[in-house]
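Report on the following structure.
For this view, one protein chain was removed and the others were kept in their places.
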Amino acid sequence: MLAFLIRRIAEALVVMVVVAFFAFSMFRFMGDPVANMMGPDATIADREAMTKRLGLDQPFPVQFAAFLGNVAEGDFGVSFRVGRPVIDLVKERLPATLELALISGLFALVGGIGLGVYTALRRDGLLSRAIMAISLIGVSLPTFLIGIALIYLFAVELRWLPSFGRGETVRIGGWTTGFLTGSGLASLVLPSITLGLFQMTLIMRLVRSEMLEVLRTDYIRFARARGLTTRAIHFGHALKNTLVPVITVTGLQLGSIVAFAIITETVFQWPGVGSLFISSVQAVDVPVMATYLLFVAGFFVFVNLVVDLLYFAVDPRLRSATTGGH
Amino acid sequence: SDPADAKPFRWARGQDAPTLDPHTENSNQVFGLLHQIYEPLIHRDQDGKIVPALALSWGLLPTDAKTWQFKLRPGVKFHSGDAFSADDVVFSLKRAMDPLAGVRTTLAGVIDVVKVDDLTVHVKTQEPMPLLVNQLTNIFMMSQKWAEANKVTRPQDFKNKEETFAVRNANGTGPYILVSREPDSKTVMKLNEGYWGKGQFPLQATEVVYSVITSAPTRIAALLSGELDFVQDMPVQDIDRVAQTANLKVNTGPEVRSIFYGLNAGDPELASSDVKGKNPFADKRVRKAIEMAINREAIQKVVMGGQSAPSGTLIPPGVNGYSKELDQYPKWDIAKAKALMAEAGYAGGFGVKLNCPNNRYINDEKICQATVGFLGQIGIKVTLDARPMAQHTPTILKNETDFYMLGWGVASFDAAYTLDSIYHSRDKVYGAYNATRVVEPDWDKKMEALGTETDTAKRDKLLAEILAHVKDEALFIPIHNQLLAWGMKKGIEVKVQPENQLYVKYVKID
Amino acid sequence: MTIDRNAPPLLRVEDLARVFDVSKPWLARMIEREPRRFVKAVDGVSFSIAKGETFALVGESGSGKSTIARMVVGLIRPTRGRILFDNVDIADPGRTADVARLRRRFQMIFQDPFASLNPRFRVDAIIAEPLTAFGLMSDRAEIEARVADLLKLVRLDPADGRKYPHEFSGGQRQRIAIARALAANPEFIVCDEPTSALDVSVQAQVLNLMRDLQDEFGLTYLLITHNLAVVRHMADDVGVLYLGRLAEVAPTEELFARPRHPYTRMLLDAVPDLRPGGRPRRAITGEIPNPIDPPPGCTFHPRCPLADDRCRREAPGYTRDGGARVACHAVEEGRTETAPPAAFALA
Amino acid sequence: MAAADAVRAGRLRRALDSDLFYSFRRSPLTVVAAVVVLVIGLAALLAPWIAPTDPFDPSSLDLMDGKTPPLKPNEFTGHTFLLGTDDQGRDVFSAILYGARISLLVGFASVVVSMAIGIALGLLAGYRGGWVDSVIMRVADVQLTFPDLLVALMIFGIARGALPIAAQEHMAIPVLILSIGIAKWPQYARTVRGVTMVERGKDYVQAARVVGLPAGKIMRRHILPNVLGPVLVIATLGLSLAIITEATLSFLGVGVPPTSPSLGTLLRIGQEYIASGEWWILFFPAIALVAIALSVNLLGDWLRDALNPRLR
């Protein structure tokens, strides 16, 4: 267990450095931050001075090493665009993204598992066939289109829900939450659906096929032969076993929710780290972009770690495999 | 209407001001937001006319062509309650001239600012500066006391890795007081009850909620759904829909911004062309042919949905140097253009790459696409490289483009502002955006002379001469001047300002 | 059929051993302060098979039967010991060239006829694979003729070659597997539980076929099984394997007439007798121990009715007794008759 | 000749008689999906011959045709277009055909890229085991810990900067293919490795080893065909994902040049018109994209169930 954790953390560090490296080599081609920071009438001398001040005149390896060194000390630099420490920006934006990710993750998970179980148990039912077919639309349309379409339907035509932003938020310590106000909750609905739809479809299909397989296993047959109730068989036995493989995939999917939030946040003007990233890309705000990518990698690694631990908790076979026995 | 009624004004733009520090950045977004909170000495009103703000009157000292005197408005208070005085003006102008200040180029040439008495300030310039007043309309006045108390006596320095107080806090003399700010998302301001202009301006909005919505369809959706009262950056294609919506309307007006192409006529060979050993753009006939092949009216009608004014010069109307005659553009004539191409020895055409931004000007990428089609008809095979502005600008600044789109707003409302940056050959001070690689030392001198010539008539003549030359050379192919479209609820009354800046104090709400 | 008992053995296995490393990953071991763990799947096994004979290996699951088979045919390398085929050590890594040549002469038949035939290949392609792989034939017509011959040899219709394995029953598939094994004219065939997946009626067909082929071509078999009745019908000599070691090696007749090792007896007693009122079957006590840490001394002692202190301490060497070789202190000491039958009963 | 024909006819008959085809015929939705894919695929393939105009040739476009509604004559030029035109005067119908061509090309090719990498590495890892396996799977894990979309963005960004400016124009599509392809290989590698490890242990592979077949040949002849089933399933579902990823990348501003738009680029352009009344600029390309992705997904779905013996 401990060995596993150590390995995972070591892996995570490697991932982060690799990501940082790729990110950094990419940023060199994203444009010139100075051109963006200076007004159109800035002279060439001004521009050169600014380039120097930002350390952008240094060769790539020097810049990269400096960045890594600073990050190791917890310093993620200062945003070129808004002149604030990146870490503050991220901290300020993180609650929005995490709340959105949480809700859409829950939506994907609850909806996915629920519908997956339903369609597996009523395999040949008309409704479950319809759900299966319709759900595919969720993975057949790009997220940005789904978002825009939802806005037009629910905000413009029906006027039920807000079209942008987070609504009223409440500040609790360093965290701003939209969970405590009506407008905050209403604002969460459309972005969460947009962001979670894709994952929900995947989870649902996965749950369905896993469940169908589990329902054919010998231990389910044996459970039936023991006369257990259908409820106990479906939910006590089958669902539990279905979830084991589902957990891994779900972990990966939930991790990518944060990445896909870029698009959803842009469409809904959600003030999270994803829209921060997009603004930063436009302004070639290298420190913010690099930090964002590190953050996503870190989040992903974290989610995967949690998933693996969950795996241990759910499946006793794994537990004893690491603690010995034969 | 009863002024006691609380009237929120919900306003959205496509991009936020990155900072609230009035001197760090020279950008339309910063000025657009800060004009509600801070004020300059001199204002450009909703029509673009120069009007007094914190300075009541100004003028050159009769004795000294290099010293301007400003008489300040008495009785003005900052939001913090401190009184506004000459000390603050001296402090603010000097702060704006700091090497760290993004706005310092506007004050290039100013050498000193002196307090004469509490309500009089002198500004001394190196050379005579006839246009100084034009340059001051976006230089905001800060409170020296507040700045000192909050350690923001200098603009943001990226070297020290801390946030300065002025980035997210503001203390101006303006009509609205900052209440809260979530960068890139929402900024709330409330009416300044102690504003000096009370009674002079409508000041009807009691609260201003300024939202940023990057995605254009979402922005329009929010207006359509009633979540917004006012959208400043209207996508052209939605104007009709909004205008036809029952309780919405669209106000339009000219912006002081020209869109044009630049051609690399100075290099011996075009890096992106298949023609080797010579530069087709060096041939004036080719440049003229290009000018003639572009159907500006079609661009106006189809791409811009009518929201542009086709142009023949780099200078928009309203700017010093503009004339109707200069603005004539050649008739769209493919046959003639082809003939010119043949005459120049390029009957078979040639290939070249066009660099274009895709997120800066109204429908920039689409205009470029249309241009690719037009030039294709006279045999020029254009490959389009459309990128975000952040990547586009360096190609110009580093001379990596042969054919580029550029838009230029005229902050000082004088043509010299444009010419200095895009036509003067490149050196440490001038020509940063000139990628034509053409060097004409005589004309450079003439342009430099514009900066110091105080005799208006003489200066105008010189300007006209230079502009005529630019037009004749066709190093630049003007396309059009942008029109601005502001969408709003019916019942709101405001004129479109040519700098694309909204002063909420002028807004009337029914 | 006559067997020349003095002929030099075709296959001689000397002190063969194979250890599997089943340790956890390095990091886990470091943290949990665990030593490496090994399974001695085969531990010092020696036997020899004369040409034309059948040698049977019997034993419980996990006793190392398959591991021996896989070493003999070269699927895995032995940790120790020699495998002499026609006096060439085929386990010697220095002689790969010779081994490659010898390969053709030995083949293998697997337990599960459903898994040992690639479901995506036609039967004729399956049978022809050794021909092309060993470079014996390349002419299509020649190959086709050979495949047809082989199919006839295993009592199948040559037209069946066009079919896929799933179109055959289990017994037929095992015959196809035999045809494949015979394709390259081998002299020696390792049969790893060739009939344990088949019904008795089909088993009879396959075993009879194997016998016929042996008679016809003088084949030599290494037969692996856990079914003593099958051994009785097929083998000349038997080796009884327990936890990777040979407990007893003896000619078949002798082994069944006079089992010496207590484990051999236990196995024999556990075989049910079909005759009504026949010898009562006795269940074997206990289960095979975990091979990762086998019991000290004689590994059979926890289940042995004859075990004493010495057995618990000291691993037995081999005692020759008639035609048999037995690894048992009790046999060596002659205390074999003391076992009360009650000791076999289920605890 | 006749014999060969007979064999072929026999093969066709067997194919038509197979369980796969049987389950195909029994699922009307799948048949419809197959027809849609076939029709769109063919139309895209034959676009230069079917399409009324060449939307990729800007000089042939008349800007004045711009924003013409479907089946209504243009107010200036009087031209009429089946599905209308976009803001550049591009015939939407032709643009969809040509755009589908690019989208399908990018989709197919990127799937082939990830499949090729994934199968090769997966087979190697699964068959060889040991440190080869560890190294390959760690790399895959590392990449899996980072979202596809961002991987593709990064590779695209790097390629764009690394390539000489002159080459970028022609390289846009290959770079896109590589970016998406590389972003998605680990999934294939994992699956292939799993199947390989199972198959490697099966007796028929052991039998092939006893026969002396070299490892490469065993992987190719014996293991590869078994791997193809599950890989094919991932590939079909991956195809639609790749098409969507291409569209999303184009929304984020990287992708094919706007003068030769893919379906994704058409959507990006069209989404600006969602409220403007020029609905056809978005609607038809969106329908085309959904039709392709949906049908391919349905096919993948069916394939997964049909190839899974346990679900039959």
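Before moving on, here are some points about what is shown:
Lettered A, B, C and D in written order, each chain numbered from 1.
Criterion: a residue touches a chain if its C-beta (ideal position, glycine included) is under 8 Å from a C-beta of that chain, and two chains touch if they have at least 3 such contacts.
Quick note on the criterion: contacts and distances are computed from a predicted model.
This figure omits one chain of the complex; the name its UniProt record holds, of "CoA transferase subunit B", "Glutamate mutase sigma subunit", "Methionine ABC transporter ATP-binding protein" or "Pyruvate synthase subunit PorB", is "Methionine ABC transporter ATP-binding protein".
The chain not displayed here makes contact, within the full complex, with A, C.
Among the residues C:I176, C:V202 or C:C311, only C:V202 touches the chain that is left out of the figure.
Contact with the undisplayed chain is limited, among A:N70, A:T177 or A:T217, to A:T217. Within subunit A, the residues in touch with the undisplayed chain are 216-219, 221-230, 232, 236-237, 240-241, 244, 314-317, 320, 325.
With the whole complex as reference, residues 60-61, 169-172, 199-205, 207-208, 211, 226-230, 232-236, 252, 256, 267-268, 270-276, 280-284, 287-288, 346-347 of subunit C touch the missing chain.
We adopt the following convention: only the chains that are shown with their structure count from here on.
Look at where the CA atoms of subunit B average out and do the same for subunit D: the two points lie 45 Å apart.
Per-chain CA centroids place subunit C at a distance of 51 Å from subunit D.
Residues of subunit A in contact with at least two other chains: 29-30, 148, 152, 156, 278.
For subunit D, residues that reach two or more other chains under the stated contact definition are 271, 274-275. Chains touching one another form the pairs A-B, A-C, A-D, B-D, C-D. Here subunit D touches subunit C in the complex through residues 202-204, 206-213, 222, 225-226, going by the rule given at the top.
In the complex of the two chains, the subunit D residues touching subunit A come out as 29, 138, 141-142, 144-150, 153-154, 157-158, 160-162, 240-241, 244, 247-248, 251-252, 264, 267, 271, 274-275, 286, 289-290, 293-294, 297-298, 301, 304-305, 308, 310-311.
Per the touch definition, subunit D reaches subunit B in the complex via residues 57-61, 63-64, 66-67, 76, 87-89, 165-166, 168-169, 253, 257-259, 271-278.
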